[in-house]
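Quick notes on the structure that follows.
What you see is the complex with one protein chain gone and the rest in place.
Letters A and B mark the chains in the order given here, with residues in each chain numbered from 1 onward.
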Amino acid sequence: MKNFLQKIKFDQWKAWIYLLPAVVLLLIFTVWPIFNTLRMAFWNGYGLFKELGGELTFEFGIKNFKWVVGYGGFITCLKNTMLLTVLTVPISTILALVIAVCLNAIKPFQRFLQTIFFLPYVTNSIAIGMVFEAMFNIVGFGTTMPSYGIINNILGVFGMDPVNWINAGSSYWANIAVLTVYIVWNALPFKILILLGGLQSVNKQYYDAAKIDSTPRLRVFTKITVPLLSPMIAYVVITGFIGGFKEYSSIVGIFGDDMQAVGGESLNTMVGYIYKQLGANHEGDASAAALILFAIIFVVTMINMYVSKKKTHY
Amino acid sequence: MADKLMSTMHEKDMQKVTAMQKVTKILVQFLLYAFLIVMALIIVFPFYWMIISSLKNTAEYRLPVPTLFPQEIMWGNYLEAFTAANLGKLFMNTVYVGIVSTILSLVVTVLSAFAFARLEFKGKNALFAALLATMMIPGELFTITNYVTVTKFGWLDSYTVLIVPFLVSVFYIYLLRQNFLQIPNELYLAAKVDGTTDLKYLWKVMIPLSLPNLISITILKMMGAWNSYVWPRLVTSTDDYRLITNGLRDAFTDMSGQANIPVQMAAVTVVSIPLFLVFIFLRKYIMKGVSRSGIKG
Partner (left out) sequence: MKIVLQNLTKVFPSRNKKSNEEVVAVSDLTFTIPDGKLVGLLGPSGCGKSTTLYMISGLQKPTGGQIFFGEDDVTSLSPENRGVGLVFQNYALYPHMTVKQNILFPLQNLKGADKLDKNTMLERALEAARLVQIDNLMDRKPSELSGGQQQRVAIARALVKMPRVLLLDEPLSNLDARLRLQTREEIRRIQRETGITTIFVTHDQEEAMSISDVIVVMKLGVVQQIGKPQTVYDNPVNLFVAKFLGTPPVNVFKANVKGGKLYINGEAVLDVPGVADRDVFAAIRPEGFIPDENGAMTCELSSIEVMGRDVSIVSKNEAMLTPTIRSIVDADYKVSATAQNVKFNLKPHKVFIFDSQTEERIYFGDQTAPETGI
């Protein structure tokens, strides 16, 4: 009996040895930050005090939140983030769905095309952002005739006048359009992968049954494919929203760290705002903004899950 | 009820329907391929543009009507990119950080996943649930405090600061634990009866059986190091420790006025090619890992 108890004790002890590295690292870099972020966010003027080297007196309050929401340019960032999310999630989801359905309907070259469509996933978003910048960029104002960039040239073939997409003096909506194209391009591979995987796991008999019943193609798509795929669609929409609210590096890729092409921070996103505050040693404000971001993501995810639960009940 | 039977077709209709059927089938296939090929071209165009732009000279690049293939191939752009962005050093930094953090991360992940999957201890389920809960919190929330912490530790500008803070991924532990759980417990008990130690069992049975997942984790972790931008930018300030993505953006945004875009594209190509190579050879593992994780890098 004594032996047995010793054995149990030893097992307990052993498990914690295995877990030790993970637990120590998680305590320092995950658990502590959760508490500390709360502490900093509700500690009025946290960053400022530290910067001045003054004695820290704890004053609990929501001053940081007030400052972030009131004066910090945060609302602009929030608006940009929302706009990009609302634009890119539906566009990329629908496009990915159509591509996945088409891919699923062909036989020769299916694997090859599938690989091509996955390519944007294995890229560095800063690096390819720079490529998009180059494609939309207008170069050579100084020379006899400006080069409007490849995109403007391609659009010219279809009779469109050149647009100042991202250069100095470009409009907000032109910038947003470029960002939307890039983010959608970047978001497609993951969505196609998930949706195609879903399509391939749908029982083929449903399609056979539909064929026997002479169902037109479009009706098969809307009445059978989409409903059967709805759990996957819900999944890519939810992850799409979460990713959309955390958008940052694609903007840095095209416009640079300081969003210099358009000046100021009129294109910044919420994550960008957090880093900006952090860079300026305003940890309190950064924490407050991060908590707001978390709250928004949490609420949006809950809404998404609620809606998808109502729509995907089978 | 027999009077309502579906109408039958006549000989003539039938020939028409058969012909129509063939035409529709061909037309649909044609449209499918046409759509997919156009979309595929749009997808690959940026890569194409990246490569051909990297081989043009500045004058050709600035032609009002861009050429679709360089008239004169400028390999020199690549040499210039390496010196301008200090790519060589940054490349080595990234490889070093990637390899070390992957190895350490695998060790930590395997040990914890084993503890959660096979060992019994008090509070196991509560601890695991708490870990899963942290997955919901956006990473930016951790970054703020971690920045403060590593500053206090005096880790700024070091390899340590790039490797240690994000070594543990709850998601990888979760993924591997699920994999370990699928391995029948009888194997473990049999090994215990034979007097095999836990570590030996882990090494001889569990790891070989979950190799595909470990490979997926390795690739995703390496890609993460290769693509990380925000954290290294925050905690490093010299080229001794910066990673490749930082050098990329910063080296060329410093230039004022008309940037030398072909050289810039050469640098971008250099950064992108290792990723493509990894993708071509390990596509299966990447796609499997990604479809499970839903995270980038």
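To be clear about the criterion, contacts are C-beta pairs under 8 Å (C-beta built on N, C-alpha and C of every residue); 3 or more make two chains touch, one makes a residue touch a chain.
All of these numbers come straight from a predicted model, not from anything done at the bench.
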Checklist entry - Which of B:Thr18, B:Gln182 or B:Thr238 sits in contact with the chain that's absent? => result B:Thr18
Item to check | Identified contact with the non-displayed chain, of A:Leu84, A:Ile99 or A:Leu228 | outcome: A:Leu228
Next on the checklist: Under the stated touch rule, tell me which residues of chain B contact the chain that is not displayed.
Outcome noted: 1-2, 4-9, 11, 14, 17-18, 21
Next on the checklist: Just checking the interface: what residues of chain A touch the absent partner chain?
Outcome noted: 203, 205-206, 208-209, 211-216, 219, 223-224, 227-228, 230, 313-314
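What we mean here is this: only the chains that are shown with their structure count from here on.
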Checklist entry - Any idea how many Å lie between the Cα centroids of chain A and chain B? => result 15
Checklist entry - Which chain B residues qualify as touching chain A in the complex? => result 28-29, 32-33, 35-36, 39-40, 42-44, 46-47, 49-50, 53, 61-66, 107-109, 111-112, 114-115, 119-122, 124, 127, 131, 134, 136-149, 164-168, 170, 173, 198, 223, 226-227, 229-230, 233-234, 245, 248-250, 252-253, 258, 261, 264-265, 268, 271-272, 275-276, 278-279, 283, 286-287, 290-291, 294, 296
Checklist entry - In the complex formed with chain B, which residues of chain A make contact? => result 11-12, 14-16, 18-19, 21-22, 25-26, 28-34, 36-37, 40, 95, 98-99, 102-103, 105-106, 109, 113, 115-128, 130-132, 134-135, 137, 139-140, 142-143, 145-150, 153, 185, 188, 190, 193-194, 197, 217, 235, 239, 242-243, 245-246, 248-249, 252-253, 256-258, 260, 271, 274-275, 278-279, 283, 286-287, 290-291, 293-294, 297-298
